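Apart from one protein chain that is not included, each protein chain of the complex appears where it belongs.
This part shows chain A:
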Amino acid sequence: MKVLTLNFLTCAVKTCKSSSDSFPLHPKDAELASDDVEVNPQLLVNLLPRIDWNALRTTSTELGFPQLPEQPPTAEELGADEKVLKDLHSLLIETQIMEGKLVCGHCGHEYAIREGIANFLLPSHLV
């Protein structure tokens, strides 16, 4: 599962949706891998307004990456600075969580990730 995907996901439990603690989910015992993907500047520019930057900063720190700046880069900065582009690409697109768990900060439910595929199905008492 890409770090980008993690930025799109909250806890699946309905009562958690209203709580800000349910996003982002917190990785636990995460085994990381890196895929080799060609940089796609157009994709990153399109993604920028859709990424929740504060959540990405949290995730990035929790996975042991260097602290991201407080403000997201602008589309112009991405176009001008190749290093910013490459770093963001490497974090969002290339980094994969292969094994581990995602934990909700509100209800504490743990979602397992196996071979890069996370499982968000809930047992009946949480539906």
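Assume a contact is a pair of C-beta atoms (placed from the backbone, for glycine too) under 8 Å apart; a residue touches a chain by one contact, two chains touch by 3 or more; residues count from 1.
The rule we apply is simple: contacts and distances are computed from a predicted model.
A.B. asks: Hey, which one's the missing chain according to UniProt: "Trafficking protein particle complex subunit 6B", "tRNA (guanine(10)-N(2))-methyltransferase", "Heat shock 70 kDa protein 14" or "Protein prenyltransferase alpha subunit repeat-containing protein 1"?
C.D. replies: Result for the unshown chain: "tRNA (guanine(10)-N(2))-methyltransferase".
A.B. asks: By the contact criterion defined above, which parts of chain A meet the unshown chain? Give residue numbers in ascending order.
C.D. replies: Chain A touches the chain not shown through residues 1-2, 4-5, 8-14, 17, 23, 35, 37-38, 40, 42-43, 45-47, 49-50, 52, 110-112, 114-115, 117-125, 127.
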